[in-house]
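Only one protein chain is missing from this complex, and each of the others stays in its spot.
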Amino acid sequence: MASGATNIYLPEYATITAAKQMTETEMYFSFKLDSGKPLGHMPGQFAEVSLPGIGEAPISISSSPGSNGTFEMVIRKIGNVTNKIHTMKQGEKIGIRGPFGTTFPVETAMKGKDIVFICAGLGIVPLRSAIQYVMENRKNYGKVTILSGTRTPSQRLFIDELKKWAAIKDVTVLETVDIAEDGWTGNVGVITTLFSKVEIDPAKTIALIVGPPVMYKFAILELRKYNMKHQDIYVSLERHMKCGVGKCGHCQINNLYCCQDGPVFSYADIENIREAI
Amino acid sequence: MGTKKVSQKDFEKWVEKLIGLQKVFGVQSKDDKYEFGALLKAENLRLDYDITILPPKKYFLPSTEQLFSFGESGFNSSVDGEPFILFGVHPYDFVAIRQLDVLFSMKNNDVYYQTRRNAATIIVCDVENISENAFSGFLGFDHVEKGFDLLVTKTGSDYLVESGSDKGKKLLSLMENAVDAQAADISKRSEKWKKNRELLKKQLLKANVNELPAALGKAYDHKIWNEKAEKCFSCGSCNLVCPTCYCFDVQDDFGWDLKSGERTRSWDGCMIENFATVAGDHNFRKNKSDRYRHRYYRKGKYVPEKIGEIACVGCGRCISACVARIANPVEIFNAVAEA
Amino acid sequence: MSKPRVAIFDFACCEGCQLQIVNLEAEIVDLLSIIEPVQWREGMSDHSDDYDIAIIEGSITRPEDEERIRKIREKAKILVALGACATIGGVNKLKNHGPLEDMQKTVYSKDFSLPHLATMQTKSVADVVKVDVYIHGCPIDKKEFTYIIRCLGAGKTPNIPDYPVCVECKKAGNICRYEYNEICLGPVIRAGCGAKCPSNGFWCFGCRGFVDDPNVNAARDVMEKYGKTMKDLEEKLMLFNT
Partner (left out) sequence: MANVDINVKHVTRVEGHGNIRVKASDGTIEKVEWQVPEAPRFFEAMVKGKSYEDIQTIVSRICGICSVTHSLAAIKGVEDALGITVSPQTDKLRILMHYAEQIESHVLHVGYLVAPDLLGQKSVVPLVASHPDVVKTIITAHKTGNDGMELIGGRMTHPVTVKPGGFSKLPTNQELLGYKKQLEATIPLLSTIADVVLSLAGKLPAFDRPTEYISLTMPEYYTFYHGKIKSTDIDELTDIHQFESVANEYVSPQSTAKWCKWHRESFAVGALARFNNNAEQLLPLAKSVAEKFGLKKGNCNPYFNNVAQVVEAVQVVEHSLQLIDDLLTAGIKPEKPVSKPKAGEGVGCVEAPRGILYHRYAFDDDGKCIKANICIPTGQNHGNIQKDFEAFVPQIIDRPQEEITLLLEMLVRSYDPCISCSTHFLNVEFV
């Protein structure tokens, strides 16, 4: 290898420091790089998780940068890499490349503003990094609203944390499920049904939305009812990725590379991008 | 140093010398077509070729290459940095390499590409015979005046050889009985360039290249995408033979111990059905027409917006490679420009 | 982890795919390091009916075969279809293109109705039971076979191409068979063989079966462009695919 050059495709080792089942299909992991260095990410970024021989998968970093050298992920079991990692335990090693991609504007646009987090399904996983960041630096931000929706109550993630956040001053947490199960007393309906309970001042609010592809259109429609400016709405998009570093071409959304120009986009930047939403 | 003139015989001697010096990959015949391959004898070199089946990008981005191996000792990557000479690259193909140079170093460096690229000495040669689908003349990619290590032009029974880099200079200094080219020789070459510009217009491009990104910008819903894509096999042939296509797939395989193994990457293509499919079988470009459009947008809009130059060099390979006969960029560009 | 117990069975076929296992030569030793063969008529005389993985070669051409494959399916945790006869019916399906009795008479003449010469419409293994893993080709490709076996050993779903042979043919730098005015099935056939036939100057005759979504209509169109007829194409497609 040419000396001095770093190899963007070469993972480094990280060790699983905690692993626990969250729902039937989701597992929580915390990792530490074997080099001892922090990963150095900002909220909204992702990393490529390697299980050598099995493959690689882009996974959002779910924790804020503040968490003492470890970083956390929540992984849904769906294919080769994700199935395999679900069988792994504390102390086992994986490969990591990253962090990659754009970040939620926690240090720029979001500063001093009211924040609405709209988390549908797994969307809470990447958003949690920003939520944690906001909570850790609470004084830098205004009112916080967290809307969270899942298909069923048993698919809810970070229930304790949602409770904890709800207890913080000027933080509202609203939850909903598409389909109720026994014991569920909360709201039933898709996430957009929560908007009737929210007050948004379009002049001083930033909204972050993450969820399954079909959901964006509807959530944005709701926000536009509040006359929110498009550049104040942020989304995070997912595409097929092979390299994570803007070369392999798989994650292109029209002219944008999801891995480098995203995954976090301001809605203003993508509203005219036909393949985006 | 500038430009030298040398006879056919001494030119061949020089080629033979280069073969003794370094690994040389040059254009040779394959049936009634041509390909780049390891050059073992100077007499096999066919600088009179019209076009090669595959572009020379394969020497920088091989169709399959190992990214790294893994095992007890961790992740190990190595890439062959042995110097080599790439002999007989046509100007349009050289333009494509220049584009890849930019793309593979943009924002972050691809060491595999870069190592090979640094190891290469590229000898460009001017076009002698025109391939049936060429249109580089419309794009200004019919000849190049800089960037190469050496530029070879056949003028009558002699060769003009210009060096454009230190690497080139070094090789040129090995040439025997070369004389400095005179103004008359240089103007012969300019003549050839002028002629080639007109000859390399087999496919009639009417669209204005500079306005292409804007024209494509307005043509997202043009009916041509559907019309053409209906006939598409999603075979990716147009991608794979294209000198400016560089998308790749990444795969892992184990060794027999099921612990060690390797990660490789190989050419991929945005025309292939599952190029944008994610786990759970959601395909972001499910329709053939979406994939079909994407390819031409990359050539005519997306990549140009990044590098400031149209990302089709007018080689016409895709036109011949497409069994369905639907992959002619000129047809597409003309149609969207007209709309 | 204990080695998976593997049984290999053959039905109507040429046994060329099993031969590819033998043809692994020195790699057989590696293969044996990750699997334990417990039944393989062509290769060994030991015999056990306790297996995890059943590898099936050949197509189903008699009622008694159908019964046998169902029993195997019941016992196997993973059922692998090995080679074109098993995955798509292979050349054996050629006999489905006419009245069965004609076929029997052509071959056995007046004796055609003897009970032990009974036959039925050829079926692929997947036509009868659920197949978990397909190893395509006639014969299978050794590299792909070993890759898939390693994937099974590692609990990984193998990545089997669902794109056409042209992809690999282009990568190989071949001149397209259509340039020689031949009909090649490459544009609609699943890759994975490394475009072995076109690379050897022969058209692709389709032994790996169609890609998931073959554009057969486009192929029809192509015939016209090259001065061929749909019948020419069908005749080629018939060899392995219809």
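We just call them A, B and C in the order they show up, numbering each chain from 1.
Definition applied: a residue touches a chain if its C-beta (ideal position, glycine included) is under 8 Å from a C-beta of that chain, and two chains touch if they have at least 3 such contacts.
Since the structure is predicted, the reported quantities are computational estimates derived from the model, not experimental observations.
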Neighbouring displayed chains - absent chain, whole complex:
C
Can you work out which residue in C:Val91, C:Ile149 or C:Ala218 touches the chain that's missing from view?
C:Val91
Which residue among C:Cys197, C:Ala218 or C:Leu233 touches the omitted chain?
C:Cys197
Spell out, residue by residue, where the missing chain touches chain C.
11-20, 22-23, 25-26, 28-29, 32, 37, 40-47, 58, 61-62, 65, 90-92, 94-95, 98, 102-104, 106-111, 114, 116-117, 119, 138-139, 196-197, 199-202, 205, 235-236, 239
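Assume only the chains that are shown with their structure count from here on.
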Chains as vertices, touching pairs as edges: which of line, ring, star, complete or other describes this one?
complete
In whole angstrom, how far does the Cα centroid of chain A sit from the Cα centroid of chain B?
39
Need the CA-centroid distance for the pair chain A / chain C, whole Å please.
44
Scan chain A for residues touching two or more other chains and write them down.
53-54, 79
Contacts with two or more other chains, residues of chain C listed in rising order
154
Chain B to chain C touching residues, read off their complex
30-31, 33, 35, 53-54, 58, 63-64, 230-237, 240-241, 251, 253-258, 266-267, 269, 272-274, 288, 320-321, 323-325
The answer for chain A against chain B in the complex is residues 1-2, 5-13, 52-56, 78-79, 82, 95, 213, 238-240, 242-243, 245-250, 252-255, 260, 274-275
Which residues, counting only chain A, touch chain C once they are in their complex?
53-54, 79-80, 83-84
